[in-house]
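Before we start, here is the structure in question, set down as structure tokens.
A single protein chain has been omitted; all remaining protein chains appear in their positions.
Per-chain numbering from 1; labels A and B assigned in written order.
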Amino acid sequence: MTEPTIYELSSPGRTGVTFPNPDVPCVQLPENLLRKDLPLPELAEVDVVRHYINLSKYNYSVDGGFYPLGSCTMKYNPKINEDTARLPGFAFTHPLQPIETVQGNLALMYTLQEWLKEITGFTALSLQPAAGAHGELTGVLIMRAYHKDRGDVKRIKMLIPDSAHGTNPASSAMSSLEVVQVPSDARGNVDLAALKAACDDTTVGLMLTNPNTLGLFDEHLEQVIKIVHDCGGLVYGDGANLNALLGILRPADVGIDVMHLNLHKTFSTPHGGGGPGSGPVGVTEKLADFLPGPLVGIVEEGADDEPPLFGFVTPKKTIGRVKAFHGHFGMLVRAYTYIAMHGPDGLRQISEYAVLNANYIKARLKGVYTVPFDRICMHEFVAEGQWADAPGIRALDVAKRLMDYDFHPPTNYFPLIVHEALMIEPTETENKGTLDAFSDALIKIAAEAKATPDLLHEAPHKTPFGRMDEVKAARELVLCCWLPEDYDKK
Amino acid sequence: MNIPTNLKYTKTDEWFDPATGAMGLSDYAQGQLSDIVFVEIVVGIGETVEPGKAIASVESVKAAAETYASASGKVVAVNEDLSGNPEILNKDPYNRGWMVKVEGADASGLMDAAAYTKYCEERAH
Partner (left out) sequence: MTYIPHSPKEREAMLAAIGVKSLEDLFKDIPARHRFPKLALPPALTEMEAAAELDELSIGNENVRTDLVSFLGAGAYNHYIPAAVDHILRRGEFYTAYTPYQPEISQGTLQAVFEYQSLICALTGMEVSNASHYDGATAVAEAANMAYAQFRGKRNKVVISPTVHPQYRETMRTYVQGMNLELAGDDPKANLEAGPEMLEGLVDENTALLIVQYPDFFGRVYDFTSLIERAHGKGALVCVAANPTALALFKTPGEMGADIVVGEGQPLGIPLSFGGPYLGFFTTRKQYIHKMAGRLVGETVDNRGQRAFVLTLTAREQHIKRERAISNICSNEGLLALAAAVYLSLLGQTGLRQVAELCYHKAHYAAEKISKIKGYSLCFDAPFFHEFSVCCPKPVVKINETLLEHGFLGGYDLGQDYPALKDHMLIAVTEMNTREEIDALVDILAEVNHD
């Protein structure tokens, strides 16, 4: 049952949204600069609306069900955030308006900067980066700039644990740094001996996700940080897993020097099917001058009755801007709303219940799924989707079969250090009933894996679409349902 | 698993043919990668290669890997067929799937077929 594409639905002569005739005299268009035709579809508004509504029916979403994707923090996206972000006073302001006309926006950004600093312990913070990976690139460039500024040009190596998300080494490579992998020990912590051996005067720093991608809080965190600092390196914190630490630990307090946050994970801004996100970057005092500019600051102090005048300030040794304009303002409004509603106690509860929920599922699955590191986990944990007595069954099969139980599968095949990994992160907004239903489904699937493995191999059965021919998709590339005229002749 | 006895092998799953100077990736490697969708030879004719230097970048549906030179030498031929037909590497990694040919090759330190077979068996768990 497939929905035609927008081009297939198009019919010559149909018009959708049209505009008034010009109320000014028309002038001659420059003939030699014009395009000949505009091959966009022709549909009436009802056709367009139906098309997209029909497409939406094929999507699983948080609003529709449980999404235990490890490292993604698929928590409920509050609807009030959608309303506040759309207030005309926010939505219809131009980024280049004079600052006097956007004091509301600037006050919001300034306050959010302050709140995020308070939550993380950092001294300074930029709201500019557009996503987590963008924040990572920003952080890595800041680390490079810091060393360069001190004349320390030997430092070209970034240490990255083997459990790290791919964006960590990719961001380092984009900054022309060499990536040195650091192994994990038997309990899932950074291997201290290996770290010590790798740290020297060519080390820019360590990129650390903590809790790590196994959902484990590093048992030697302060030692890890000390080892890196002792050799003159900096510690970058990947904030993807901050949902376990709100009101529990401030990363800067334990010595993290620079960290990005994911507003679309921890702070409830919606994932949108692949963005927009937002990746603010916080730094300690010694890195504050290197942040991307502009930041929002107070350009004129307020008095008793007068609020301060907010404006833009550029850090003294800024690495420069990392995108146009000021950052993903629409997502900042959502995060502001979220933090304002939770307050300090609410934020701590988020992490407490996120961790409670993950440990509960882990406890329910005990004995049925192997969890390689059997410690109290944080907000997520990794289980193996394989059994010795279910030969041929892989994590992929478990994941696909979960869809038949109306659940979105957990993250598959990450982190790389666990075979047939299933990374489960329930988040705090799921109730016990959902967690039990999910655990029950996983336990049933484990039994099916041994008794009726084909049920898994051929899953999903009940979804509108089945497994995809990904080889065909890659070998016979069809990326467009419109092609330029001479396409076949190339 | 196909491990021709006339070829030599590296620990990173490349093969070398001392008779022709040709090299490429092994049957084990293509099996690990599964359906290959993209191959880019990253060295040109006239360049020198040595073990550890990448000769090709290979992408499959789910994985990516670099293929390294299995021996030292000067590149004298590059397989132009691969970019348009990456599946050759899956179907015929040792013959039509050759990547580059070198001359003046030094093939010391490579495993023979028996040693490579043992090495592959040890890795499978």
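Criterion: contacts are C-beta pairs under 8 Å (C-beta built on N, C-alpha and C of every residue); 3 or more make two chains touch, one makes a residue touch a chain.
All figures in this text were calculated on a predicted structure; none of them were measured in a lab.
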item	value
Residue of A:L125, A:L141 or A:L214 touching the missing chain in the full complex	A:L141
For chain B, the residues touching the chain missing from this view	37-38, 40, 42, 57, 59-64, 66
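What we mean here is this: only the chains that are shown with their structure count from here on.
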item	value
Inter-chain centre distance, chain A versus chain B - centres from mean C-alpha coordinates, in Å	37
Touching residues (chain side chain B, partner chain A) in the complex	35, 37-38, 61-62, 86-87
Touching residues (chain side chain A, partner chain B) in the complex	470-471, 474-475
